[in-house]
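The block underneath contains the structure these notes are about, expressed in structure tokens.
For this depiction, one protein chain was excluded, whereas all remaining protein chains were kept in their positions.
Chain lettering (A and B) follows the sequence in which the chains are written, and residue indices restart at 1 in each chain.
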Amino acid sequence: MKLGILLTSSPENENTNTVIEISRAAREKGHEVSIFLMYDGVYNVHKKEFAELAGKGVSIAVCALNAEQRNVQKVEGILFGSQYDHACIAGDVDRFISFG
Amino acid sequence: MKKITVIVRNLPLNTRRNSEALRMGVGLTLREDKVTVIFMDDGVYSAAPAVPELIGAPTLKKEFEALPMMKCTMLADKPSLEKREIKNLVPNVKPEDRDEIVRTITGSDIVIPF
Partner (left out) sequence: MQDMVNMTTELDLRGEVCPYTFVKTKLKLEEIECGEELIVAFDHAPAVENVPGNLKNEGHKILGIEKKDDHLWKVRIRKA
């Protein structure tokens, strides 16, 4: 199954841990996971857990405009993309969960 | 084609969440999915005419132009409007009964409360 996750809250919110745990569990069960970070969610991009998820095959994209607005620097392995990328995730997945 | 519903529920002037929800709504139309934006609770204030630029807040002009152009439906929850005595809405936002709002949400493939 393909799972899409939107995260719009900052790392201080408990949503971050929920997204990490769900993504980790889904990957361990062999599901495809795509995460899109936008609004304050872009601040999560520097958390080491997200780099670990990317290393385990989780596809992570960030709204480049929101990142630029917040002076969030690029991270290797994470796509600094567009709202079009978000639309692709929403269109392609079997299940989509939003955390904000 | 998926049915995607974005729900706007916050007061508009103390957060950028509402303007970002609408910008995201525009983006979600780009893969030919059917996008609906629902304004409810305090979010209905975002669907009423306002001049946010007077306090340096983002104007929603561009979003309200682009969303209908991209065939996005915009609905405002009638009970939320009545509770706040909002009579006027920006063009292309339609007041809708709660039953229809619920039908739209439950009939969606994806619901994003922003």
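Simple rule for what comes next: a contact is a pair of C-beta atoms (placed from the backbone, for glycine too) under 8 Å apart; a residue touches a chain by one contact, two chains touch by 3 or more.
Worth saying up front: this structure is predicted, and the values here are computed from it rather than measured.
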| item | value |
| --- | --- |
| Full-complex contact with the absent chain, from A:4, A:41 or A:81 | A:81 |
| Hidden partner chain, residues of subunit A it touches | 63-65, 68, 80-85, 88 |
| Absent chain, residues of subunit B that touch it | 23, 26-27, 30, 62, 66, 69-70 |
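As a convention for this text, only the chains that are shown with their structure count from here on.
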| item | value |
| --- | --- |
| Geometric centre distance via CA averages, subunit B-subunit A, whole Å | 24 |
| For the subunit A and subunit B complex, residues of the former touching the latter | 6, 8, 38-39, 66, 82-84, 86-88, 90-91, 96, 98, 100 |
| Interface residues, subunit B side, partner subunit A - complex | 2, 4, 16-17, 20, 23-24, 26-31, 33, 109-114 |
